[in-house]
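Following this message is one structure expressed as structure tokens.
Note that one protein chain is taken out, while the other chains of the complex remain in position.
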Amino acid sequence: MPDFDAIVIGGGLVGTAVAYGLIRRGQKVGVLDEGDIAYRASRGNFGLVWVQSKGFGVPEYQRWTRRSSEDWAGFSTELLQETGIATGHERPGGLTPCLTESEFDKRQQLMEQLRSEAGDIPFEFDMLRPAALKKMLPVIGPDVVGASYTPYDGHANPLYTLRALHAALLKRGGHYVPGSRIENINAAPRQFSVTVRGETFSAPRVVLGAGLGNKALGAMVGLNVPVRPLRGQIIVTERLQPVLPMPTLMIRQTVEGTIMIGESREEAGFDDATSPEIIRTLAERAVKTFPFLRNVRIVRTWGALRVMAPDGLPVYEQSREFPGAFVCTCHSGVTLAAAHALHYAGYVIDGALPPELARFSTERFNVLAAA
Amino acid sequence: MNAACDLAIIGAGPAGMAAATTASELGLATVVLDEQPEPGGQIYRGIERLAATRPRHLEILGPDYAAGLELTRAFRTARIDYFDSAQVWQVEPAEAVNRVFYKRFGSVGILNAKKVLITVGAMERPMPVPGWTLPGVLTCGAGQTVLKANGLGPGGNGGRFVLAGCGPLLLLLAAQLTRAGIKPAAILETTFNRWAALPHLPGFLAAPGYLGKGLGLLRELKAAGVPMHKGVTRLAIKGDTQAREIEFEWGGSLHREPVDEVFLHQGVVPNGNLAWSLNLAHTWDDAQRAYRPTLDAWGRSSVASILVAGDAGGIVGAKGAEAMGRVAAFAAATDLGKIDHEACERQARDARATLDQHRAARPFLDALYRPAQQWIAPPDADTVVCRCEEVRAGEIRRLVTEQHCPGPNQMKSFVRCGMGPCQGRLCGLTVVEMIAECRQVPVSEVGYYRIRPPVKPVTIGDMAAMDVAVRHDAVGL
Partner (left out) sequence: MFSLLPDTPRERLNVVINGKTVSVPPGFTAAAAMLLHNAGATRTTPINDEGRAPYCMMGVCFECLMEINGEANQQGCLVIVSEGMRINTQHGKREVQA
């Protein structure tokens, strides 16, 4: 008799979202998590629930993202009812401010491409010039030449979301084991066991939701998950009275009142430090976008590691060699949290991923390798 | 404003001033950066101005404070660059040249330094008790700071104040105020196990002057008729918009004392955020109940180009800090090839002997004034632990017991403790003590907050103005 219906490895946003999705469908779930120190992308996340940059040239990704963003409000309400913890989710629409004409032109082309690839789903967007933009966001600076806008974008507090997911899991009887470093998964089709800290857990299903750890874990269950770290650095300020009514791609005001500035991308291996060069560049862009930020104090900066596949898309797959073993990994743990909880978990129970997720299979890496 | 030097010293207290003086004598191009407008650190705070403008206050503050004048004079005449009023927000370590980022008079600067010596001193251990966030409640250190720097004392207009907690600083402040004619309504002393200190008495006696000073303070307070309640086990400060009353348990019963001010103290701990932000290896010092950077006998940290001296490296007291500063300067000079190892050993001998003497006094003091568990892990659920984010003890406990929160970083992300402007300085030790208590593991297994630069409140505009390369390749659309 196995201990659980499913073991989820990873206690970050991806792992707990899937685990919560399983448990709300009546599954008995064990979550194995790392300790206090981990490359936990969830703790470094910027917190956008973002549609307007996702899926150029990959309509499946656009649709999956859009679906999650549509589901987010309900997901958030459910977590609030379940745990009393508010995720701070809002969907006021979002902006991508452009500082040069070439950024603006490029942005316009990308938005048009997204609309053309949206298929039967309506995709509304606006390319706003300063006059219109200022009505929406009065604090925008004179260096901003324009911005793209969609009503689909929003944001949430990643930390409250994570806490709510943990609380919901435990409330529904989930078994949570922190401090677990997994050296080995005993794998047979629909029969898995994992030993951590002297305890062995078994289940007919195992879900890998361990971010960068999925590369090594995948190899244990016949899954090729070639994820690598891509560092992002973030600045967060003192709390201010509400001043930004909607998030932008690189700057947003949180529900607590702090301003977050982020969205850098660098290859830095597993080094999650910050660097003055990136912080300066982020700060410079922030002050150009919103000049009021010049005198605002910084409370923290941090670096965090995104979980990136070679093509930047999520990886969803069930092991051929060991059916019952699934991988779920992406760099948008907040945006996709609703989809992971409300849909992906269901596919795990069904024992098969649907055709619309085929684009995210590990097959594509074999094709890449062959090419 | 970019400059280069052999040795950058951060902090101009006893360790920093002594290190700078020694380093200059050894031929190191030395820059001292300090947050205050005058040298002295917290222990000799305001000493130059005080000696010049209100010398009679030197008698109130006593000879240990006045002794700082000599050190300050030597520092002022040393061939060094001294950047007063400079806030160091980040040190970026590198094998060849470290970058020290600082803000001074509204401008940002970068100092390139082959070695960096951190001498940022100590801060008071957080002492979370019910009502400790009320206006009118300060630390003993704060009381002493305004006495030294400003000639300010509590108890004006017939007001009443008490000192609560334990440690040498508490007794010293009480005596200094008494000398100034300002008598505390009571001292609520929390020392709980005097006998534990006894085995360490020989070392304490061997250290020059310590015993006499301690007994002298006690005699002075007794002669002045200051009521001292020894062995207080519980404290709660009450008031609506301001401290009005302190409730305390002593001798098995509950007592109340009307107050206008309360000065809390539960010993001092290394002022650690800069060292933590550098990711230096740390050791849990159970005798001092605090983390300290892991150092060799010369103050070298786990990062080759970074040294730490004085209380920032583990509490040694002002005189010990001064000696340790000199020792670290010799180490830096040796590592930079200014003197050879033999000369270093020879020239540092006196400073090392002095340091050893002062270190020998610590185990007694550490054991005598070891904080009781209720002061470091508040038992009342309503007691505020994180003052900035207003996180209470009950919530921290619940997260550990009910949600299996393993450590301070997960705790921080769940309840925001340590995420406010003080960057965890005032809750870090309490949070790790509480997690350790709940999980029934040693604090060393719990770890500490991951502290990141900037460790001072610089602005977005300051960051944008840094003279470093821009990285449009990594930031932009």
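Chains here go by letter, A and B, matching the order in which they are written, and residues are numbered from 1 within each.
In the analysis below, a residue touches a chain if its C-beta (ideal position, glycine included) is under 8 Å from a C-beta of that chain, and two chains touch if they have at least 3 such contacts.
Everything quoted here is computed from the prediction, not taken from an experiment.
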- Task: Specify the residue from the set B:G62, B:P457 or B:G476 that touches the hidden chain.
- Result: B:P457
- Return the single residue from A:V58, A:A86 or A:L240 that touches the missing chain. A:L240
- Query: Which one, A:P138, A:P245 or A:P310, makes contact with the chain that was left out?
  - Reply: A:P138
- Task: Determine which one of B:H282, B:R425 or B:R452 touches the chain that has been left out.
- Result: B:R425
- Note on the structure: Interface residues of chain A toward the undisplayed chain are 138-139, 238-241, 243, 257, 291-292, 295-297
- Note on the structure: Absent-chain interface residues of chain B come out as 35, 37, 42, 46, 49, 53-54, 56-57, 60, 123-124, 133-139, 141-142, 145-147, 149-157, 159, 180-181, 241-242, 260-261, 271, 387-390, 420-422, 425-426, 457
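We take it that only the chains that are shown with their structure count from here on.
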- Note: chain B sits from chain A at a C-alpha centroid distance in Å of 40
- Message: Looking at the complex, which residues from chain B come into contact with chain A?
- Response: 90, 92, 99, 101, 279, 402-410, 413-416, 419-421, 423, 446-447, 450, 452-454, 457-461, 463-464, 466, 468-472, 474-477
- Note on the structure: Note: in the complex, chain A contacts chain B through residues 35-37, 42-43, 96, 98, 103, 106-107, 159, 162-163, 166-167, 170, 176-179, 235, 237-238, 249-250, 256, 261, 263-266, 273-287, 293-302
